[in-house]
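Missing here is one protein chain; the remaining ones are kept as they sit in the complex.
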Amino acid sequence: MSPARRATIEFLLDNLVWLMLIVVLAVFSATIPNYFQFGIFANIFEQSTFVGVMAIGLAIVIIAGNLDLSVESTAALSAMVTGMLFASSGVGMGISFSPAWLMPVVSLLIALAVGGIIGFLNGFFVIRVGMSAFIVTLASFIWVRGLVVAISGGRSAQNLAPSIRIIGMEDILGVPLLAWISVLCFAIFAFVMAKTTFGRYITLVGGNKDATFRAGINSDRILWSSFIVAGVLAGLAGWLLAIRTSGATANLGVGMLFNAFAAVVIGGVSLKGGIGKLPGVYAGVLLLYSIHTAINLMGLPAHFTQMILGGLVLAAVLLDTFKLRLREKLL
Amino acid sequence: MSPARRATIEFLLDNLVWLMLIVVLAVFSATIPNYFQFGIFANIFEQSTFVGVMAIGLAIVIIAGNLDLSVESTAALSAMVTGMLFASSGVGMGISFSPAWLMPVVSLLIALAVGGIIGFLNGFFVIRVGMSAFIVTLASFIWVRGLVVAISGGRSAQNLAPSIRIIGMEDILGVPLLAWISVLCFAIFAFVMAKTTFGRYITLVGGNKDATFRAGINSDRILWSSFIVAGVLAGLAGWLLAIRTSGATANLGVGMLFNAFAAVVIGGVSLKGGIGKLPGVYAGVLLLYSIHTAINLMGLPAHFTQMILGGLVLAAVLLDTFKLRLREKLL
Amino acid sequence: QDKGKIYYMVPTLLDEFQTESVSAIESFMGQVGYEVETLNADNKTDVQQGQMDTAILTNPKAIILAAVDFNALAPYIDKAREAGVPVMIFDRQITSTESDFTSVAGTVEIGHVAAGEIQRLLEEKNGEVKGKVLQVLGDPGDPYTLDIQKGFEELMADYPDVEIITKPAMQWEASNAGSIVADQLLANPDIDLIFVHAAHLAVAAVASLESAGKQPGDVMLVSSNGAPVGLDLIRQGWEQVEVEQPLYAQAAALAMFADKVANGEELEPGMYEVLGLESELTIEDWGPDLKIPGAAITPENVDEARFWGNLKAPEGPIEPVK
Amino acid sequence: MTDGEPLLKLERIKKHFGAIEALRGVDMTVSRGEVVALLGDNGAGKSTLVKIIAGTYPPSSGRLMFEGEERYFASPKEAKAAGIETVYQDLSLCTNADVVANFFMGREITKRYLGIPVLQEREMEKVVAEAMRNAGTKIPSLRVNVENLSGGQRQAIELNRFVHWGGKLVVLDEPFAALGVEQTRRGLEMIRRVAAGGIGVIVITHIMEQAFQVADRLVVIRQGAVAGDLKREETTPEKVIDLITGGTLSDAGTDGDGGNSDPAYQREKTRL
Partner (left out) sequence: MTDGEPLLKLERIKKHFGAIEALRGVDMTVSRGEVVALLGDNGAGKSTLVKIIAGTYPPSSGRLMFEGEERYFASPKEAKAAGIETVYQDLSLCTNADVVANFFMGREITKRYLGIPVLQEREMEKVVAEAMRNAGTKIPSLRVNVENLSGGQRQAIELNRFVHWGGKLVVLDEPFAALGVEQTRRGLEMIRRVAAGGIGVIVITHIMEQAFQVADRLVVIRQGAVAGDLKREETTPEKVIDLITGGTLSDAGTDGDGGNSDPAYQREKTRL
């Protein structure tokens, strides 16, 4: 096989999920009425934002060799805090101050801090106490959602302050600002993971923690940072969710965890740790929401939605799995 | 340190979770009104049955180095199938035949088969196709629950045939028959895991799959069996659930997964695979339901129960984590 | 006066109806002399089954059950009653076994009320009952939403010119509802009206409408359960109708009949006034059943205190039924 | 020490991993009762060849003849069934299990009760204790998990378990790398004993002394191909080293007609 041909195949395999995305979009566009229009693509873009941002953090934790099942609840908490502070109806307290541009900034910082604290706690139990990340973050998944119920009394907040809400209304080139925010996040973190020592260490720690420890890398700090980053990004996702919902409900975000995991895996991140690239994850998220949107448009009986979604996701992951075999076969 | 003293400490540490169970029961009995009565203990016993049976299979899959997130949905499916076939109202079709004693037998076999099939499919995707167990069983968690909704139309089946239902009504020594069933399951599988080659291979495969493969052990068959066993036991749990509920509902068993995982981890099974013993898992289940029952009796404000439950579970797992440190310190 | 303890089995606290029901029941029962302890099942059937088991052992005066699932708790109702603990059914009707008292608005009936209102709204807009309606369910596995759907579609069946598109928001999650609305607005730009099965779903629906550049009223919105957020949306003009579940009356009825139920007295069929609502008690196969009419909340009456969404629980002491 | 038809015959075995050609057509034989030392530089392809013989992975092309028949081993299980025992370079132990469980991995002693195979721990422990004693390896307790053992202790378990299973061909990939002086001596002795029993042995090592002490024949692999196949008596360590490194001392050919080089020089060089 010629080196050039090999290189082409390598490239295609490395970017298989993007290829899949294109194929899937083409198929849906051709077969589902109303699918092929700019607005739908903009919707997919926008709907991917929340899980997308969450998935970045999740992917980082997973590449570092752990797991974070709490991102969904963390996002919900951050959304609820944002809603309670800055929405004016329901349980919203309608805090407001001027200048108006400070409102989004302050609310964002609070949301990120909320996420960061949960991430910190997860990190504490996993790294300092030495518990398994699975069980720690599973517990967080439960108690953080419980906290949402506790602080909101199970009620919702709505009418987010317009100065914050505006972020959910604006668009650039016809694509909602919210969507651009996730693109930006992906760009930044893809760079961090690929080009900086932090990213390098995340990968190395995920490959062999002992080796990095012996090499004098503060592997605990790296792991801890990964949890905090995941928390902060979940906080951001929650803030964005609150903006989109113009408030928050006690069960906001329920079910997103599954989507985030699916996206991460479809995107080529290995749950064993040490392997994965963020651009693939973004493609995974987009693929997933292309499917969701297709289901929303397809006119299926409601009873079957869940089965079909589960099946399609499995199929998407399956394709990614075949990558390995293809590589063996083709190269 | 004298060898005798060391042996005692070893023994206590090895059985720390039983110790914890006793302490917790004593504390609750002393502090919570109504807790100290035979009926409560029988209840704890009975409530532990479903998650207990499920947890056996889960533990086996985990010891073998994988994960099965689908057990909860599998149990729900098996319960729904049992309900739809043998319950007489709702979506139940009320099939019945004589002699009456055949009914429980046949329904049980069907339930086990349903579980076995899901387990087989999980095994297929993980072992044959080579996908990650986490994502495969997460997808099953979704689509199997989706299947429950699809076949039932989201409705429930009630009035299970009395000849089956009887199993939920009988008791031996005042303890419900259901509870004895889980005790029996634990006894059988504890023996299998500790004393037979199958159990040995599960542990070895969970420790180093490559090594067992090289040693000529059919590691794939072992793994596949573990998934099937988990499925079958989830099927059994579902059958028991249907008996308890006298039918089935579309959301039956939701949330059991968390409890099963918590029990397995509290019971000392390592999520990294290769480590764990079933008796500990049973203690973990009992501990968990002692806590659940305590919370029900404690008179806490309802909004906070979920948080508190999450916290208590975390605390229980925490104690298990300290075992390692204690061991280092004491020995 | 201390007549003893009553358990309230609340199915979840993830929605506002349930949350408010806890305070209403605790307060009304307190007024008639009972102490209420609430157990949250967090939407888990087996958890609620365990709670029933435990509660029975403490020998309470009665158990108020709002079942996670309409039917899965039937064996436990039997068990409680065998143990001498009367069971009152709240909000989620159970017809598969006998209980001591039932206080519900009726889910199918909510669908009926919604259908009536939606027919009116469509007629007002299009001159006759025709158009496109997007119906957003809570979760395809939840009989509560399925019953509303059933009631709604039963009455809409008479109007073939109304096209109903039905989508499930999975697990009653608001942002899922938002996505459905966003996508459907593109696929079916001519949607006249959106009917969501809970007020908190309406919040996300409105946010999506807003993002799509709609003004209040461009697309009509109907929701059920009458939560505070729904009433707010009516005030803002986004929502036209909220189908009220008479939470306070449902809860008050429990208190009114508590003594009789606890003492095992016979209940008289007939009409009763519950917080000013004419309600009918009938004796059904599943025991005494009190149906309290739900109401349509519109911009005209939205501020009335009787709607629980205004969160003004009636002060006046509840009078036990003699 | 060898008889007519070879026990194992490899023909033009190739193996590539993507663009990397690990083996570029290897021919080689092993006879019954013969010890063949497989030598070669780091990355030459020795372990790859071992894994192909052991059934761990298939060759990209080429034939493998075992006992005169063409065979294809789809898994180590099949190779084992045919009588091939392998000790891998990267150890194959389950560190979460104890010494006994590792020693008997896949061939546990069991007794059937009601048809159920029940492990006979006591019997197994006896066997292991005996084997470790013979190997000269001290292990604090046979019930300790392997993760707590030293490198040499681990290697001793793997090296010694194969003896108990008999087999027809034994393949040892750097089995002494972590062993102590005495343990290595006993290991070499054991190889000769095994071969004397009619079993074919392939042993990989980087230490010339070991190779020359134990082998009947030396096969040198360089960059994925056989660079020399020599009888021990007909070659010298420095010639072999030249073959390994591709050095310019070109009189060390594949024909095996070793010259008479200066023993002192030889010793000097091979000590490294």
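By written order: A, B, C and D. Residues from 1 in each chain.
Rule of thumb we're sticking to: a contact is a pair of C-beta atoms (placed from the backbone, for glycine too) under 8 Å apart; a residue touches a chain by one contact, two chains touch by 3 or more.
Owing to the predicted nature of the structure, the values given are computational and were not obtained by experimental measurement.
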From A:40, A:56, A:204 or A:288, residue that would touch the chain that is not displayed: A:204
Residue of D:83, D:180 or D:198 touching the missing chain in the full complex: D:180
Which of D:5, D:90 or D:130 contacts the chain that the document leaves out: D:90
Selected from B:6, B:128 or B:272 as touching the chain missing from the view: B:6
Candidate in contact with the missing chain, chosen from D:31, D:137, D:160 or D:236: D:137
Hidden partner chain, residues of chain D it touches: 17, 20, 40-43, 46-47, 89-90, 137-141, 144, 148-153, 155-156, 174, 177-185, 188, 206-210, 213, 241, 244-245, 267, 270-272
Residues of chain A (touch criterion as defined above) contacting the omitted chain: 195-197, 200, 203-204, 206-208, 210-218, 273-275
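Here is the rule we use: only the chains that are shown with their structure count from here on.
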Which of B-C and B-D has more C-beta contact pairs: B-C
Intercentroid distance (Cα basis), chain D paired with chain B, Å: 45
Length of the line joining the C-alpha centres of chain B and chain C, rounded to whole Å: 34
Geometric centre distance via CA averages, chain D-chain C, whole Å: 75
Contacts with 2+ other chains: residues of chain A: 149, 153-154, 303, 305-306
Chain C residues counted as touching two or more neighbouring chains: 13, 19, 140-141
